[in-house]
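One protein chain is absent from this view; the other protein chains keep their places.
Showing subunit A:
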Amino acid sequence: MPYLGSEDVVKELKKALCNPHIQADRLRYRNVIQRVIRMPKLDQWGQAEVLNFLLRYEPRSEEELFDILNLLDSFLKSSSPGVVMGATKLFLILAKKFPHVQTDVLVQVKGPLLAACSSESRELCFAALCHVRQILHSLPGHFSSHYKKFFCSYSEPHYIKLQKVEVLCELVNDENVQQVLEELRGYCTDVSADFAQAAIFAIGGIARTYTDQCVQILTELLGLRQEHITTVVVQTFRDLVWLCPQCTEAVCQALPGCEENIQDSEGKQALIWLLGVHGERIPNAPYVLEDFVENVKSETFPAVTMELLTALLRLFLSRPAECQDTLGRLLHYCIEEEKNMAVRDRGLFYYRLLLAGIDEVKQILCSPKSDPSLGLLEDQAERPVNSWASDFNTLVPVYGKARWATISKYQGAERRGPELPDTASFATSGPLIPEENKERVQELPDSGALVLVPNCQLTAEYFEKTWFSLKVAHQQVFPWRGAVHPDTLQMALQVVNIQTIAMSRAGAHPWKAYLSAQDDTGCLFLTELLLESENSEMQISVKQNEPRTETLNSFISVLETVFGTIGDIKS
């Protein structure tokens, strides 16, 4: 158990989390939790730990929720970033049914997050940027007015610049698009090739919404005739043309001349694809492809050759006279001389297709030239905050969703986290019943040493006799709201192997029930439930024919779980 600043704090927290009596009584539990929150002497580490513990708490009523949120408000203004982020996460999780409260708290945390993004400590800056990106997934306009804080400076390490560029790409809106694009354009001519390429991809991302300006910028970049820039620009064009067909004309005008500056596999593939699909609008398309075919023997990348085959065949369909000869030579090479089997197979396939007739070819190869709806799918609707709230302030945003998935798969196979014994009897671990199955109770958590035997019916007389001969072993009250539905209760108890001997009918005042249960060692538990009129509490009295405290406690917790579940259905 962490030290948390003082012995009293530890005691209070232990009481809150490990004492089943306190947990059973909602009022007492809530008071202890509030006392814990109010702890005056906690230092920032203690506060962060407390906020972490409180993530498991579930307030029962809206009033209680807002009470707790008010108490936590001061933590949001702490000078320690760990505490501020912990408090934010707690807010987001507690208020999961109130989106406007979540938005409010995200507005409040904007200041500290932006301060962390400009902090001297590079690492803190990076962690803050990852969280900013996380927030932007749900609230894209949240940081739009602060776009200047995300401009890169030359001395920053590469990984921070990459994050900032991504953030800039995501916070673009009508007001700041001009400045952001200018800034990104400046980065495209940066000394570092990686960074320049990242900036160009970012412009490509923005181009989906602000197509014309971005295409203009990208076209200008082509004029630099720099290899690393041209290849990425052409790839961006290929993606853009697919999603935004309206820019095809502009792209086609920009393309001639690029082929001299592209040497890498990805760039060549992109260029060839564009020439194949939109070659009718590009005057010298067949001649560019002819150049590629001339050099196909020295082509090192098989992917390029495959793309070349498809593109040339497509172009042949629209400009047959110019491509016929070239196509023939290419097919001949691929079938006769090519050593890579994948390429050869494709060449053979196209050859046989051509033999089958030109209509077949058209049918197979004339695919749609663009798919704007794909863009809508990809720019998915803003994800609700609740989908990532539990990942906030953990290592998940720092790694990114994709890497985290691979890491957690690896970790899950490696070890099984042992359950801490303190938390096993947590009565507040959420409602167990999904909405549809209101009548059935889920499997109860393993209640320690207690195994109740099914179908041990006691006769009423035997019950009465045993009842009067025993003394009450345990008595407690359970908060209850509204009337009792005997059938539901009976069925719920049946599932956990507690038999109902007698039960008052619904609406009776006072309402009483007698239950019996037997465990595998033969120990009998006899229970009386009493609900007075106008009482919000159910009185439970339990008698046990053998004095065994742990089994008694387990039985009590089983009862409480059932009541808790039933209570949740109704409320």
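Convention: a residue touches a chain if its C-beta (ideal position, glycine included) is under 8 Å from a C-beta of that chain, and two chains touch if they have at least 3 such contacts; residues count from 1.
To be clear about the criterion, contacts and distances are computed from a predicted model.
S.K.: Which listed name, "Proteasome subunit alpha type", "AP-4 complex subunit mu-1 isoform X2", "SUMO-activating enzyme subunit 2" or "VANG1 protein", is the one UniProt assigns to the chain that has been left out?
M.R.: "AP-4 complex subunit mu-1 isoform X2"
S.K.: Just name the one of A:Arg38, A:Lys97 or A:Arg225 that touches the chain not displayed here.
M.R.: A:Arg225
S.K.: Which subunit A residues would touch the chain omitted from the figure, given the whole complex?
M.R.: 2-3, 5, 43-45, 48, 52, 78-82, 84-86, 111-112, 115-116, 118-124, 126-127, 148-149, 151, 153-156, 158-160, 162-163, 179, 183, 186, 189-191, 194, 198, 223-226, 393-396, 398-399, 403, 407, 410-411, 414-415
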